[in-house]
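Left out: one protein chain. Kept in place: all the others.
Take a look at subunit A:
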Amino acid sequence: MIEIKDLHKSYKMGSNSLHVLKGINFSVEEGELVAIMGSSGSGKSTLLNILGMLDELDEGSYTLDGVPIVNLNETKAANYRNKFLGFVFQSFNLINYKTAMENVALPLYYQRMPRKEREEKSLKYLDQVGLKEWATHLPSELSGGQKQRVAIARAMAAEPKVLLADEPTGALDSKTSYEVMDLIQKINDQGNTILIVTHEPDIANMCKRIVHLKDGIILEDKKVKQVRAAAYV
(Lines give C-alpha, C1' and ligand atoms only; values in the text may rest on other atoms or scores of the structure.)
Protein backbone atom coordinates (compact mmCIF):
# COMPACT_ATOMS: atom_id res chain seq x y z
CA MET A 1 0.00 0.00 0.00
CA ILE A 2 2.72 2.43 1.02
CA GLU A 3 6.27 2.15 -0.26
CA ILE A 4 8.96 4.61 0.82
CA LYS A 5 12.57 4.47 -0.29
CA ASP A 6 15.51 6.50 0.96
CA LEU A 7 13.41 9.44 2.09
CA HIS A 8 15.21 12.66 3.03
CA LYS A 9 13.74 15.88 4.31
CA SER A 10 15.35 18.99 5.72
CA TYR A 11 14.02 22.33 6.83
CA LYS A 12 15.70 25.70 6.39
CA MET A 13 15.90 27.54 9.69
CA GLY A 14 17.38 30.88 8.76
CA SER A 15 20.89 30.13 7.49
CA ASN A 16 20.96 26.67 9.07
CA SER A 17 19.49 23.60 7.50
CA LEU A 18 17.82 21.12 9.80
CA HIS A 19 18.03 17.57 8.49
CA VAL A 20 14.90 15.94 9.87
CA LEU A 21 14.56 12.68 7.94
CA LYS A 22 17.81 10.99 6.98
CA GLY A 23 16.99 8.12 4.68
CA ILE A 24 13.82 6.30 5.63
CA ASN A 25 12.95 2.93 4.05
CA PHE A 26 9.54 1.77 5.00
CA SER A 27 6.54 -0.02 3.60
CA VAL A 28 3.02 -0.76 4.79
CA GLU A 29 0.74 -3.54 3.57
CA GLU A 30 -2.98 -3.27 3.21
CA GLY A 31 -4.91 -3.77 6.46
CA GLU A 32 -1.99 -2.92 8.74
CA LEU A 33 -2.30 -0.83 11.87
CA VAL A 34 1.05 0.87 12.35
CA ALA A 35 2.20 3.09 15.20
CA ILE A 36 5.03 5.50 14.49
CA MET A 37 6.76 6.32 17.75
CA GLY A 38 9.52 8.63 18.76
CA SER A 39 10.35 11.52 21.03
CA SER A 40 9.59 15.02 19.89
CA GLY A 41 11.93 16.09 17.12
CA SER A 42 12.46 12.53 15.94
CA GLY A 43 10.75 13.35 12.65
CA LYS A 44 7.61 11.28 13.12
CA SER A 45 5.17 14.09 12.35
CA THR A 46 7.22 15.15 9.33
CA LEU A 47 7.05 11.60 8.03
CA LEU A 48 3.30 11.53 8.46
CA ASN A 49 2.92 14.93 6.70
CA ILE A 50 4.92 13.68 3.76
CA LEU A 51 2.84 10.50 3.66
CA GLY A 52 -0.26 12.70 3.77
CA MET A 53 1.05 14.96 0.98
CA LEU A 54 0.70 17.88 3.34
CA ASP A 55 4.44 18.36 2.95
CA GLU A 56 6.92 17.63 0.18
CA LEU A 57 9.89 15.30 0.25
CA ASP A 58 13.39 16.42 -0.75
CA GLU A 59 14.86 13.12 -1.87
CA GLY A 60 13.72 9.55 -2.31
CA SER A 61 10.54 8.02 -3.62
CA TYR A 62 7.03 7.48 -2.34
CA THR A 63 4.49 5.16 -3.90
CA LEU A 64 0.91 5.04 -2.67
CA ASP A 65 -1.32 2.16 -3.84
CA GLY A 66 0.92 1.71 -6.87
CA VAL A 67 0.81 5.41 -7.78
CA PRO A 68 4.20 7.18 -7.64
CA ILE A 69 3.74 10.43 -5.78
CA VAL A 70 6.02 12.78 -7.73
CA ASN A 71 5.94 16.33 -9.06
CA LEU A 72 3.06 17.25 -6.87
CA ASN A 73 1.35 20.48 -7.61
CA GLU A 74 -1.40 21.72 -5.32
CA THR A 75 -4.23 20.53 -7.54
CA LYS A 76 -2.77 17.06 -7.99
CA ALA A 77 -2.01 16.76 -4.29
CA ALA A 78 -5.55 17.82 -3.47
CA ASN A 79 -6.90 15.14 -5.79
CA TYR A 80 -4.75 12.40 -4.25
CA ARG A 81 -5.55 13.52 -0.73
CA ASN A 82 -9.24 13.42 -1.50
CA LYS A 83 -9.08 10.00 -3.15
CA PHE A 84 -6.47 8.18 -1.09
CA LEU A 85 -6.18 9.69 2.35
CA GLY A 86 -8.14 10.43 5.47
CA PHE A 87 -6.71 12.61 8.22
CA VAL A 88 -7.22 12.65 11.95
CA PHE A 89 -5.46 15.43 13.84
CA GLN A 90 -4.51 15.90 17.48
CA SER A 91 -6.56 19.12 17.62
CA PHE A 92 -9.51 17.56 15.73
CA ASN A 93 -9.60 20.39 13.15
CA LEU A 94 -13.32 20.42 12.73
CA ILE A 95 -14.79 23.54 11.08
CA ASN A 96 -16.41 25.25 14.01
CA TYR A 97 -19.40 26.76 12.23
CA LYS A 98 -20.45 23.51 10.62
CA THR A 99 -22.47 20.81 12.37
CA ALA A 100 -21.06 17.33 12.95
CA MET A 101 -22.85 16.04 9.87
CA GLU A 102 -21.69 18.93 7.67
CA ASN A 103 -18.12 18.36 8.82
CA VAL A 104 -18.32 14.69 7.90
CA ALA A 105 -19.87 15.60 4.54
CA LEU A 106 -17.13 18.06 3.61
CA PRO A 107 -14.68 15.67 1.89
CA LEU A 108 -17.65 14.27 -0.04
CA TYR A 109 -18.45 17.80 -1.22
CA TYR A 110 -14.96 17.94 -2.70
CA GLN A 111 -15.64 14.59 -4.35
CA ARG A 112 -18.56 16.36 -6.04
CA MET A 113 -21.07 14.02 -4.50
CA PRO A 114 -24.68 15.32 -4.65
CA ARG A 115 -26.05 16.82 -1.47
CA LYS A 116 -28.59 14.06 -0.68
CA GLU A 117 -26.05 11.28 -1.00
CA ARG A 118 -23.60 13.30 1.04
CA GLU A 119 -26.03 13.61 3.90
CA GLU A 120 -26.96 9.93 3.84
CA LYS A 121 -23.37 8.84 3.77
CA SER A 122 -22.21 11.18 6.50
CA LEU A 123 -25.09 10.02 8.72
CA LYS A 124 -24.04 6.43 8.10
CA TYR A 125 -20.47 7.17 9.22
CA LEU A 126 -21.64 9.19 12.20
CA ASP A 127 -23.72 6.17 13.16
CA GLN A 128 -20.60 3.98 12.94
CA VAL A 129 -18.79 6.18 15.47
CA GLY A 130 -21.94 6.25 17.62
CA LEU A 131 -22.81 9.91 17.16
CA LYS A 132 -25.86 9.76 14.93
CA GLU A 133 -28.01 11.66 17.39
CA TRP A 134 -25.35 14.40 17.58
CA ALA A 135 -25.45 15.05 13.85
CA THR A 136 -26.93 18.55 14.09
CA HIS A 137 -24.63 19.71 16.90
CA LEU A 138 -21.78 22.15 16.42
CA PRO A 139 -18.26 21.07 17.46
CA SER A 140 -18.44 23.50 20.39
CA GLU A 141 -21.30 21.43 21.80
CA LEU A 142 -19.30 18.18 21.72
CA SER A 143 -16.77 16.74 24.16
CA GLY A 144 -13.16 16.13 23.08
CA GLY A 145 -13.75 12.43 22.54
CA GLN A 146 -16.87 13.13 20.52
CA LYS A 147 -15.02 15.68 18.41
CA GLN A 148 -12.32 13.14 17.63
CA ARG A 149 -14.93 10.57 16.69
CA VAL A 150 -16.55 13.09 14.33
CA ALA A 151 -13.08 13.71 12.86
CA ILE A 152 -12.61 9.95 12.39
CA ALA A 153 -16.03 9.69 10.75
CA ARG A 154 -15.03 12.55 8.45
CA ALA A 155 -11.74 10.83 7.58
CA MET A 156 -13.56 7.55 6.84
CA ALA A 157 -16.45 9.10 4.89
CA ALA A 158 -14.30 9.62 1.82
CA GLU A 159 -13.43 5.89 1.94
CA PRO A 160 -9.69 6.46 1.78
CA LYS A 161 -7.01 3.85 1.12
CA VAL A 162 -5.06 4.96 4.18
CA LEU A 163 -6.09 6.66 7.40
CA LEU A 164 -3.39 8.92 8.85
CA ALA A 165 -3.73 9.91 12.48
CA ASP A 166 -1.37 12.46 14.04
CA GLU A 167 -1.47 12.00 17.81
CA PRO A 168 -5.18 11.27 17.73
CA THR A 169 -5.30 10.81 21.49
CA GLY A 170 -2.87 13.61 22.35
CA ALA A 171 -5.56 15.98 23.59
CA LEU A 172 -7.70 13.37 25.35
CA ASP A 173 -7.69 11.74 28.81
CA SER A 174 -6.83 8.01 29.02
CA LYS A 175 -10.40 6.76 29.18
CA THR A 176 -11.43 8.75 26.15
CA SER A 177 -8.17 7.81 24.43
CA TYR A 178 -9.02 4.12 24.79
CA GLU A 179 -12.50 4.73 23.41
CA VAL A 180 -10.98 6.38 20.38
CA MET A 181 -8.44 3.58 20.01
CA ASP A 182 -11.22 1.03 20.29
CA LEU A 183 -12.93 2.77 17.38
CA ILE A 184 -9.72 2.86 15.37
CA GLN A 185 -9.15 -0.86 16.01
CA LYS A 186 -12.66 -1.66 14.83
CA ILE A 187 -12.12 0.33 11.66
CA ASN A 188 -8.86 -1.56 11.15
CA ASP A 189 -10.71 -4.84 11.71
CA GLN A 190 -12.81 -3.95 8.66
CA GLY A 191 -9.60 -4.07 6.63
CA ASN A 192 -8.60 -0.39 6.55
CA THR A 193 -4.94 0.58 6.57
CA ILE A 194 -4.14 2.96 9.44
CA LEU A 195 -1.00 4.82 10.48
CA ILE A 196 -0.86 6.46 13.89
CA VAL A 197 1.79 8.82 15.14
CA THR A 198 2.04 8.75 18.91
CA HIS A 199 4.53 9.00 21.73
CA GLU A 200 2.40 7.08 24.21
CA PRO A 201 3.56 3.42 24.56
CA ASP A 202 0.14 2.15 25.64
CA ILE A 203 -1.47 3.62 22.51
CA ALA A 204 1.32 2.15 20.36
CA ASN A 205 0.77 -1.27 21.90
CA MET A 206 -2.80 -1.22 20.69
CA CYS A 207 -1.46 -1.30 17.13
CA LYS A 208 -0.16 -4.32 15.25
CA ARG A 209 3.25 -2.92 14.40
CA ILE A 210 5.47 -0.29 15.95
CA VAL A 211 8.06 1.77 14.07
CA HIS A 212 10.53 3.61 16.33
CA LEU A 213 12.01 6.77 14.93
CA LYS A 214 15.01 8.55 16.39
CA ASP A 215 16.88 11.52 14.94
CA GLY A 216 15.48 10.96 11.50
CA ILE A 217 16.19 7.27 11.07
CA ILE A 218 14.22 4.12 11.84
CA LEU A 219 15.62 2.62 15.04
CA GLU A 220 13.34 -0.34 15.28
CA ASP A 221 10.49 -1.81 13.25
CA LYS A 222 8.64 -4.71 14.91
CA LYS A 223 5.33 -6.48 14.88
CA VAL A 224 3.60 -6.57 18.28
CA LYS A 225 0.77 -8.48 19.81
CA GLN A 226 -2.15 -6.11 19.71
CA VAL A 227 -3.71 -5.04 22.98
CA ARG A 228 -7.43 -4.64 22.48
CA ALA A 229 -8.62 -1.27 23.74
CA ALA A 230 -12.10 -2.71 24.39
CA ALA A 231 -10.70 -4.29 27.54
CA TYR A 232 -10.12 -0.87 29.08
CA VAL A 233 -13.34 0.79 28.05
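General remarks:
Operating definition for what follows: contacts are C-beta pairs under 8 Å (C-beta built on N, C-alpha and C of every residue); 3 or more make two chains touch, one makes a residue touch a chain; residues count from 1.
Methods note: contacts and distances are computed from a predicted model.
Selecting from "Acyl-CoA dehydrogenase", "ABC transporter permease", "Error-prone DNA polymerase" or "Protocatechuate 3,4-dioxygenase subunit beta", the unshown chain of this assembly corresponds to "ABC transporter permease" (UniProt protein name). Note that of A:L51, A:A158 or A:L213, the residue touching the chain absent from this view is A:A158. Among the residues A:T63, A:N93, A:N205 or A:Q226, only A:N93 touches the chain that is left out of the figure. The chain omitted from view is touched by exactly one of A:L54, A:A171 or A:V227, namely A:L54. Contact with the omitted chain, checked across A:G43, A:P107, A:G145 or A:P168, is made by A:P107.
By the touch rule set out above, subunit A reaches the unshown chain at residues 49, 52, 54-55, 74-75, 78-79, 81-83, 87, 89, 93-95, 97-98, 102, 106-107, 109-112, 114-115, 154, 158.
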